[in-house]
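Some notes on the structure that comes next.
All protein chains but one are shown in place.
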Amino acid sequence: MLELRKDIFADERDDNLKEIGKPTQRQDMLGHVTATSVYFNDHKLQGMLHLKVLRSPHSHARIRRIDLSEAERSPGVRRIIRGADVPHNLNTLLSLINFGKDDEPTLAVDKVRYKGEPIVAVVADSQREAFEALAKIRVDYEPLPTVFDVEEALKPGAPVINETYPKNTFTYHDIYDHQKIRFGDVERGFAAADHILEQRYQMSPIEHAPTETNGSIAAPDTNGRYVVYTSTQALFFSLDTCAKILDVPSNKLHFIGGTVGGGFGGKVDTVTEPLSILGAMLTGRPVRYMIGREEEMLYCAPRGAERIFIKDGIARDGRILARQFRCLFDSGAYTRLSSYAAVKCAAHLPGPYTIPNVYAEVYCIFTNRVPATAMRGFGVTAVDFAIECQMDKLADLVGMDPMEFRLVNAYRDGDMKAHRREAKNTALIECVQVAAEKAKWRIRDDFKRMSSLKEAGGQRPTAPPPVREPILVNRSAGQQRTVYDRPAPPPPEPIRPPPPAPPPLAQPAPAPSHGAIRFSSVFGGRRR
Amino acid sequence: MAKLRGRGMSSMNYPIGMNLGGDPSQALVHSNPSGKFTVSLSSIDLGQGMKSVTRQICAETLGVPVEDVYVDTADSDTGPHCMGSFASRGTHRVGNAVMAAAREARGVMMEAAAEELEVNVADLETDGRGNIHVKGAPHRSISTKDVAIAAQFRQGRTISGRGIFLVPLSDVDPETGEMSPATCYAHACLVAEVEVDDETGEVAMVRMDSAYELGRALNPRLVEQQLVGGAWMGISHALYETPEPYYPDPSHGPRDFDEYLMPGPGDICPHDITVLERPAPDGPFGAKGPGEMCANPVMPAIANAIFNAVGVRMDELPITPEKVLRAIKAQGGARPQARR
Amino acid sequence: MPVTVKTFATPTEAAAALSSDRSACYIGGGTLVMRALNEGDVSIATIVRLEDRSLTQIRASGARITIGAGVTLSQILRERELSFLHAPARLIGGPAVRTNATVGGNLFAPAPYGDLAVALLALDATVSVMSGYGARDMALEEFLASRDRSPGALVLSVTCDRPPAPEAFRFRKVARVKPKGVSVLSIAVSLSAVGGRVSGPRIAYGAMAPTAIRAKAAERALEGKTLDESGIAAAVAAAAEGTSPANDAIASAWYRREVVGVHLRRLLLGQDG
Partner (left out) sequence: MAKTPLQFRHNGREVAIFVDGGMSLLSALRDEIGDHSPKFGCGQGGCGACTVLIDGEPVLSCITLAETVAGKSIETADGLKTGPELHPLQAAFMDNFAAQCGYCTPGMLMAAKALFDHNPDPSRVEVIEAISGNICRCTGYESIINAVLAAARRTERRA
């Protein structure tokens, strides 16, 4: 069930619109249900060849020798492509916006830095023949020591993974190995705090797993250009990346896409287009390079893992006085987009709360795993997980209700954020109030009266004394850091009755109040 | 054996568009001789509804019915530059570009209509049903079709428009991190209820209640698609997904949809959503973007609900039955917290 | 070298083709072989098919039931005679997989797959195998143990006794994803009770070893006991004995050992969840 609360912020909106706000059918829905929507792989071209790549079995190794003699004689093989055949065999995605150094080859030449890194591409008449040729390629590797843990990678003497960044960290502002946030004075904040809570959080890597794998079909066009059908999430981003790698004017490339079988960030990296176009250039035939599911799962870029350390100083009344972060982004063997995510993460700190003292160090670190890339919310998703778990522990520490604890610290219009910009157009408080009402989660009336608006904001309610001695031992199974403490809080005075248990689930959701508008919902027809 | 229930919550905000800006998008809008419009983009529809949202934005801005507009995307020969479909930028950036292009096209359309009706442009308005008439005098009216015919064959005007939207790139101070990361933020608060099996560590979703503030729900059904599907992905990230089950040890990576765990249709739970709209000053009709943030509040809300149910803190994702069971054993059994 | 498909009318010819060609692979429903080809496995150059009606037949005589190796899981679900196998069959794949997946193929599925084999193992099934030397029957347990060492072996059918009563055979699959997911582990139990006491119980596990295995320690501990908390306590305590589960993408060996007893207890006591 989805409902619109039109009564909230009504005076900031003109709701007198004709098309905006209507539940209009999707323009692409008919194509979807009739299976006539055209994805890149639905283009059938005469005499199309198939491209497959040889991938490294090692996570870190020097390439001593590549023997293609047997593979070249394999039936159906039209062309074998090596790194030397790639005009500009070194790139970094964000070079298009002048961010970072070229650090990743299209086809590995002297060294492989992650298991599954492409080394050689085979273009053949059929997929089977391409697979057979791959099996006949002989590569002589010299395995090198590997690093898979971000903290290990930072240690002096750790193996150098990506020679472009010899310290295993991305370089910010040409001088630093991390992005800084400095706001107020955290040490003074910690000194004034009643409790200090320092915790460690770990986000997992995540595979995008779109139902359509990455791929592209490139073909020589009638006018000396190349037409490229692609699953990219960013048409010109991919086009310009290919123009750079293949060293051709961008108008030699005609990219067609736009209808994509899910992406979630996994179709930005332009991993297939350069090779399918190069294959078409070298054979004069249409070439398809579609990533297999196992390849996509094991060797295509995931959302990167992040390890996050948070240290908070908090006052007995629930105000967070200081918050310190150390965020370690696992970028894998190459930069791709993790360098950008780290800055986005820094900008997001300390979360949607007003904290007078904030300190952060955000690192983009190289390890011997598949390079990480963009995914739905990256740079924010993991740190929000860490912050919100931390908020729950802090509320517990001072004996406050988690909703009310959020409201005490929530940012509002006019507050100064850690990146030194004034908060505007905020609505965190209203979201908490509405969610609490919806979930029948009782909060005190003074919290219900709060507002994000600068004028209407009123006083920040101070927390009631703890309902019980705060639990100062940490229950986490995880390898947690210390919780050390100032003198215990005063004995509890008037005790606030704990909120009642929520009603049985059988009860229907509350009828929409305040003239809320409900839309026929995906949850409408639920039958059990 | 006990199955213990608990509730947890989280609240957060999410920046709209590429961090620091500098991510332009362009749009072209033009009319055919019958007054039907085409929006040309190079933006990608991954399923999020790019074609549909920009279509509604264009129709509203032109003042014509949505049926009179189709969106063509994405062809690099016909669609002007767009940075791409990521960073929750589609609705905000591309939407603004389409709005600008549609405004320019509308301007020409109104001038052509004024010439046909022999009135001042300022006196004209659209009725949203395909007609343009004099304010207060609906009978002095002309259809967009007749305007387009006149513009094309008599007046020699192109009813078309170009639009671009760019948030200028912000610097980042190396020492303090001072920067302008985003021009607007979406907001959310979510409550998750879970049931934890204290003998196996298995966590089952019971229900979710949420509030999302998105500036403006341009199309509530599309917003609902994003929020419901995104929350499913949030459950998936929280409890199931990982390409490296033993991270940082890279072994045993899943190779297929059997080994890569995601909630099945039998694992989902009811989710009640409320949408708030505080228009972004620079959003198309105030819209922000729901596409990315929708998964985020679910993960910590589930972790906090697990603590409420059995008293263990889950600080590593994904929260597998093994991690929950190890934690429960480490603390010598489940410790249910105060029922919320 | 392109793939060649050879279709034979008799098991003898098919078995001969398999034993004479190291690159030959028998295809049942295709869930294993076609996947391998799609993923680029070039070690398979010949696909051997057998079109023999007997392969898809289900023959019942008294308590004995013989199931052709080519019988599909959806065929099992349509067959009233095989209602005792419906639980395991329904928990494998989705409906579309079950249309292809065969009883014979399931005996070759590596852990954590092969849940039907787990059920058949608890039913003391025997397997009729055709090899270069001709056809012979062998215990399923023996077959599974030698499976990977005898390439070219062609399974013709599986035979087992129908459980005397529905409650005499129980199956439980523990999966993360519902309703269709790969086994964290699976348990099949067949037991007959004499005067309220268990006699000759058979307990089989899936995903607790490289192939489906019997839980002999738990079986011994259950012999002569009553089916209640105290009666089964010893069996539950011995549940993980003799198992060698793997760490894989679904679960760790530690977790499988930790919870196998919990699920065995719940299965024996008829508790859900």
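Note that the chains take the letters A, B and C in the order they are written out, and that residue 1 is the start of every chain.
Keep this in mind: a residue touches a chain if its C-beta (ideal position, glycine included) is under 8 Å from a C-beta of that chain, and two chains touch if they have at least 3 such contacts.
Because the structure is predicted, anything quoted here is derived from the model rather than measured.
Colleague: List the shown chains that the missing chain touches in the full complex.
Modeller: Counting the whole assembly, the omitted chain is in touch with A, B, C.
Colleague: Using the definition of touch stated at the top, determine which of C:N38, C:S199 or C:S244 touches the missing chain.
Modeller: C:N38
Colleague: Of the residues listed, C:P2, C:P151 or C:G224, which one is in contact with the missing chain?
Modeller: Only one of C:P2, C:P151 or C:G224 touches the chain omitted from view, namely C:P2.
Colleague: Given the contact definition stated above, which residue among B:V53, B:V203 or B:V228 touches the chain not shown here?
Modeller: B:V228
Colleague: Just to verify: which one of A:D7, A:D42, A:E70 or A:D247 makes contact with the chain not shown?
Modeller: Going through A:D7, A:D42, A:E70 or A:D247 one by one, A:D42 is the residue touching the chain not shown.
Colleague: In the full complex, which residues of subunit B touch the absent chain?
Modeller: Looking at subunit B, the ones touching the missing chain are residues 46-49, 221-222, 224-225, 228-233, 255-258, 262, 264-266, 268, 271.
Colleague: In the full complex, which residues of subunit C touch the absent chain?
Modeller: 2-5, 7, 27, 29-31, 34-35, 37-39, 44, 47, 49, 74, 90, 93-97, 99-100, 179-180
Colleague: Which positions on subunit A touch the chain that was left off?
Modeller: Answer for subunit A: residues 25-26, 28-39, 41-42, 44, 126, 128, 209-213, 259-262, 264, 290, 292-294, 522-528 touch the chain left out.
Criterion: only the chains that are shown with their structure count from here on.
Colleague: Count the C-beta contact pairs for A-C and for B-C, then tell me which is higher.
Modeller: B-C
Colleague: Where the CA atoms of subunit A average out and where those of subunit B average out, how many Å apart are those spots?
Modeller: Roughly 15 Å, centre to centre.
Colleague: Centroid from C-alpha atoms only, then distance subunit A to subunit C, rounded to Å. What do you get?
Modeller: Computed value for the inter-centroid distance: 41 Å.
Colleague: Suppose each chain is reduced to the average of its Cα coordinates; what separation in Å results between subunit B and subunit C?
Modeller: About 47 Å, centre to centre.
Colleague: Would you please write down the residue numbers of subunit B that are in contact with two or more other chains?
Modeller: Subunit B, residues with two or more chain partners: 253-255, 260, 262.
Colleague: Quick one: which bits of subunit C touch subunit B in the complex? Just the residue numbers, please.
Modeller: Touch list, subunit C to subunit B: 174, 176-182, 184, 247-252, 254-255, 258-259, 262-263, 266, 271, 273.
Colleague: Under the touch definition given earlier, write down the residues of subunit A that touch subunit C in their complex.
Modeller: Interface residues on the subunit A side: 52, 75, 127-128, 131-132, 134-135, 292, 294.
Colleague: Which of the residues in subunit B end up touching subunit C in this complex?
Modeller: Against subunit C, subunit B makes touches at 1, 3, 197, 199-201, 240, 245-246, 251-255, 258-267, 320-322, 325.
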